[in-house]
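Worksheet: one structure, shown below.
Only one protein chain is missing from this complex, and each of the others stays in its spot.
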Amino acid sequence: TSAVGKNATGLVAATFTPLTSKGEINLAEIGPYVDYLLEQQGVKSIFVNGTTGEGMSLTVEERKLLAAEWCNKAKYKMDNVIVHVGCLSLKDSQELARHAGEIGADGIAVISPSFFKPATADALKQFLQEVAAVAPAVPFYYYHIPAVTGVHLQSRDVLEGIEALIPSFRGLKFSGSDLMDFGQCVSYSPPHWSLLYGMDEQLIGALAMGANGAVGSTYNYLGSRVNKLMSAFNEGDLPMARTIQFQVQDILCYAMDLGFDLAVNKQLMSVVSGLVLGPPRLPLLLCPLPKANSIAQRLQQVLGVQ
Amino acid sequence: TSAVGKNATGLVAATFTPLTSKGEINLAEIGPYVDYLLEQQGVKSIFVNGTTGEGMSLTVEERKLLAAEWCNKAKYKMDNVIVHVGCLSLKDSQELARHAGEIGADGIAVISPSFFKPATADALKQFLQEVAAVAPAVPFYYYHIPAVTGVHLQSRDVLEGIEALIPSFRGLKFSGSDLMDFGQCVSYSPPHWSLLYGMDEQLIGALAMGANGAVGSTYNYLGSRVNKLMSAFNEGDLPMARTIQFQVQDILCYAMDLGFDLAVNKQLMSVVSGLVLGPPRLPLLLCPLPKANSIAQRLQQVLGVQ
Amino acid sequence: TSAVGKNATGLVAATFTPLTSKGEINLAEIGPYVDYLLEQQGVKSIFVNGTTGEGMSLTVEERKLLAAEWCNKAKYKMDNVIVHVGCLSLKDSQELARHAGEIGADGIAVISPSFFKPATADALKQFLQEVAAVAPAVPFYYYHIPAVTGVHLQSRDVLEGIEALIPSFRGLKFSGSDLMDFGQCVSYSPPHWSLLYGMDEQLIGALAMGANGAVGSTYNYLGSRVNKLMSAFNEGDLPMARTIQFQVQDILCYAMDLGFDLAVNKQLMSVVSGLVLGPPRLPLLLCPLPKANSIAQRLQQVLGVQ
Partner (left out) sequence: TSAVGKNATGLVAATFTPLTSKGEINLAEIGPYVDYLLEQQGVKSIFVNGTTGEGMSLTVEERKLLAAEWCNKAKYKMDNVIVHVGCLSLKDSQELARHAGEIGADGIAVISPSFFKPATADALKQFLQEVAAVAPAVPFYYYHIPAVTGVHLQSRDVLEGIEALIPSFRGLKFSGSDLMDFGQCVSYSPPHWSLLYGMDEQLIGALAMGANGAVGSTYNYLGSRVNKLMSAFNEGDLPMARTIQFQVQDILCYAMDLGFDLAVNKQLMSVVSGLVLGPPRLPLLLCPLPKANSIAQRLQQVLGVQ
């Protein structure tokens, strides 16, 4: 495998960012958060400051403080801390990438800029390359999430020849439903890359296509159950894997019918975990507690937890 | 199982409609077409007058003549002939449904009207019910293809309580990439329904989610190979299934890079099969032969056929 | 001007199709409808069997009967009866075009096929040409409505060189918000073409850009008021034109907040006019009467009608 770092595999929780009730970052909750994931969910890798972490709503300075604390608290405990460093501004991304290297992150990930959208895969690769170049020793992941960014370039085209541009390239977080594109990425990838799938509600489809891991927000509170899905799948017990997948879907469908966005998701995690994650930041609005409670109840019914 | 008919499972070819060089329907090519599918592709079920068959570009009268000939030639040879009877006009759909019953079709399928789009799943179910009611003895399938119709209602919502409205309801052709919706349909379905998946390029994702069959245009010329994919999947040989899936994707990616639409697809089938399918009907334009030849060549390279 | 017919200018009402309570076409209501438009709204031209007329939900036979009756009742009374003959099937469109010529329609209009979408302006022009060719003596209009058809070809590209293909070409019904495309059509058009604008809520924008008429559903019940808008605009009294435009917008905003689709629109017309237009056809669902009444009330408040 490559000279840089270890590979991300298995379940990776995309963490929420704890805020105080006044909306400031709350570093004190990060230690307990790491322990919760390890002890209650059996989740050993995290993806921080990403979409779930409201990374784009934070300042560069806040993202640095958060990344440092996640790395600090996860050290010697977790397998992988991947720090998302994508920004609209290349310069900001570079600053965060440099910092991630300094604090010993296990990997960095970059989303496509979405205000100005790269016109071609080459334009996007140039952007990614400029970010990766300032942290050449840190494993680099491209983060594909077209429904959010509005950037509909094929991931397969982004991967084409990318190691020549980014020697530290190590894989893909693919949060899209186009499994042909995902499959072609799998087919093209050398063994030392990680193909991480990001739509929790259809994970087994991606596992069938060859995913070797998953990054998602629901693994914050469903990690333990989805670990069983992955084991079942790996042991060839498809009916069991499917049963768990349908449970995940049931919970998400229930939530969607009530109106499910990142704010609700964050509140749900607070309710399920007991962690104090606080409100989201504007333009997201705080989810009313009864809604989160109702989803949490459904979750417990479906999982059969007392 | 239900009182009406046998279930559609396995591979179903969505057939092209043979036209003469002048653009008239060419019934004479249907017999050889049926034999080609059976003998060369091992495909024993067909879905006629659907999207691939340019059903929406044909008159009601033409669709009747074609449906009758497909049923006639497939009789005693094939397992299932499903006739697509969806139209923008409810009355036209009813006329075709009635006719399909008279000619002994094994099933009828109805797509959502797409010019006026049903505002809710209930509106769509009323439309489907009115069609099904005139052919109550014919197994009924709902055909979901949101990227073409622009109707983004969840299939799961369409299935809710549908047997009460349509006692002959027997399943779903799901041509979408939203595998959560598909999974929830699988989870909700009684055993006598068929869950047929319609995006050939990501079939194994849907098989993992519980599909019990597939309908697609590529099975006209890739049926033999995809039958092996399904066998491998059923035997738990996921690596083999995946290898074949990647071959299908490779061919489709190659075609898409050249510009791939139904007209190209039809011409490709003529080249691969030797059948004389003729031009498409306007607003589709005849595909230049070299383009179809080039894709056919890629297909043969990928499949390793001499 | 051209050898074929007279030009459509001014206000054109896109008529609803009267149905009986059982959903059959109701020819008996057409005579009173024509008189209502003339006498109560001062509208002297109609566009029949179009989007507002649920043309796509009718059978070919029904469309013929309706077109014949509209032409019959409007004869010697109205300036222009334009019959929409667009269908998904070229053959059906041709049959309707031929028939429109036989019954003495003042013009025919064709929408782009929307299930299979023409890939280029040339493909669309071939389709239009094949329809126009069977009724060469009838003034021909292209009907552009991208939000409904999903066909986003520029109208300006469709107009390019179209008279060479369709000698009877006489203009455009442009139902889109892209006023650059519309402006470029105006700029390209010879004087004997009509540029009819189809988004009633922003008509004065199109008048400023050079429209010489308007086709819309609201002119069924707001024709009298919008005739004043057009007069004011033509006399250079922009503040008055704007005041009326804002009234139209106010009514439509109010309706949209309640949920406004063609079914509601049709019911609203019944309430305002006293005509018995009946229900819409599936997949549209009958609008609850209180909703239509509420919009009608707002309309009367805004217009200051007793």
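By written order: A, B and C. Residues from 1 in each chain.
By definition in this document, a residue touches a chain if its C-beta (ideal position, glycine included) is under 8 Å from a C-beta of that chain, and two chains touch if they have at least 3 such contacts.
The structure presented is a predicted model; accordingly, all values stated were derived computationally and were not measured.
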item: Among shown chains, those touching the left-out chain; value: A, C
item: Contact with the hidden chain (one of C:59, C:129 or C:177); value: C:177
item: Per the touch definition above, residue among C:119, C:165 or C:238 touching the missing chain; value: C:238
item: Hidden-chain contact residue, picked from the options C:28, C:137, C:208 or C:289; value: C:208
item: Sites on subunit C contacted by the missing partner chain, in the whole complex; value: 156, 177-180, 183-184, 186-187, 199, 201-202, 204-210, 236, 238, 241-242, 245-246, 249-250, 252-253
item: Where the unshown chain meets subunit A, residue by residue; value: 54, 56-60, 62, 88-92, 112-120, 122-124, 126-127, 130, 148-150, 261-262, 281-285
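The definition used in the following text is that only the chains that are shown with their structure count from here on.
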item: Chain centre separation (subunit A, subunit C; CA means) in Å; value: 50
item: Between subunit A and subunit B, centroid-to-centroid distance (C-alpha), Å; value: 36
